[in-house]
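In what follows, a single structure is set out as structure tokens and then discussed.
Every protein chain of the complex appears in place save one, which is left out.
== chain A ==
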């Protein structure tokens, strides 16, 4: 047995079923035994970045480790963006990279890049294997590390001669996952605060999804009657149809969700990290709230906002303990009356463009209605992402896969490809923007050839829409370098890559074209939704301002006591 065969056998032994990748010089030995593997499906992507995001999409759709593979040098550096993305969104991903042979490491050999050093700040851990006998246990350790504690990406760099050398096989040890022990005193304090709070909020983040704790959250919410907000990474962790759900907080959150956090006397943060997109100006964030902060990573607690009650633990354990400890909460009648008033007065909404063009929010809400909550939705980054977060109704954890922390444009198509590999029985819809789509659409060719029938709804406003929105609001409508023009023809581009290409530019056609796409099962479908360029994402908390200054439209600040109505 050589190192390469040990690698493939180790991947099989730890339960890896799908690898996204591209072969090349240094990783070539690994692709030879992979050719014979009956257990591992290799999806040959068109760009390593696609392989990396596909591994993330797979990980989020399945809850298991996503795996990508690339050769040394440029193959490996093309994984940098997906690794950074997976690091910031805490995704269990293992990246396997080829490396030049040991004798020439450090000599600027052909296709040599020090990928371990390059990825140090964006990986949870990394290995460079120098002894082929180490391969089985390094692979097992990498999988365990990626998935345990706070999940994250792990890199395994394999010099070509290590892959080619004889290797001893030792069965990898099954992973031992240790969960931190919860501090019972902290749980009691949290339960006590919950019982006394008059204006409590559950601030739910992606940690609840990663922990598989959505059912326990529902139990705690119903037991206590406390309002719930779900961040971008947690959409679906609590059903949108639930009356206690106020929606998404933050920069483009609902008025009710933003106000609930801002006016709360108790914030119970569950697997959330007080990101600046949620808090706005930290100095002005939730000024009257005590904070219970539950997170599996102690380094997140009190990083941005001091926690009054820190709870280090897996959200399953935290929620189970809270469910066992809380008695009935206090009377929340006045709190709910206030929040219900905001919900009624400031529901999510949008105006139809005056020029008669299609409203992007309408397109996205119709996709959500027609495709339903059993599907998986992915998105890129920008206006379409925020509308996908606002106007699709999510009922299941993990049903919205997007790039939250890093904000990686081009995430939608490859993530959808990975998601459909992991969940082939679900419809997978990528809601994309025309800017994002042009960054990674080459993976449609992969999807067509591999028989991965993803649907891509390109919300095509011919612009880098979110940047244009900021230029409109903050740069005097000087639209510097945000127009993308009207080429290429996305429907023709889709057809050229073996997909079905459709187009819709009017309101009456939306339902029909979505149904037409849903009926296609053997190929990917791209729908070019030609929408107006002037639609904006509202509400909005401008970067660096306080959440109290949330605007429901330009200059309209419903939470400011003395709203002068002046412009920005």
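The rule is simple: contacts are C-beta pairs under 8 Å (C-beta built on N, C-alpha and C of every residue); 3 or more make two chains touch, one makes a residue touch a chain; residues count from 1.
The definition used in the following text is that contacts and distances are computed from a predicted model.
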{"item": "Identity of the absent chain, which is to be given by its UniProt protein name, from \"Iron ABC transporter permease\", \"NH(3)-dependent NAD(+) synthetase\", \"Protoheme IX farnesyltransferase\" or \"acetolactate synthase\"", "value": "\"acetolactate synthase\""}
{"item": "Options A:145, A:371 or A:388, residue touching the unrepresented chain", "value": "A:145"}
{"item": "Identified contact with the non-displayed chain, of A:78, A:126 or A:427", "value": "A:126"}
{"item": "Residue, one of A:297, A:495, A:511 or A:534, that touches the chain absent here", "value": "A:297"}
{"item": "Touch list for chain A against the chain that is not drawn", "value": "116-117, 120-121, 124-126, 128, 145, 297-299, 301-303"}
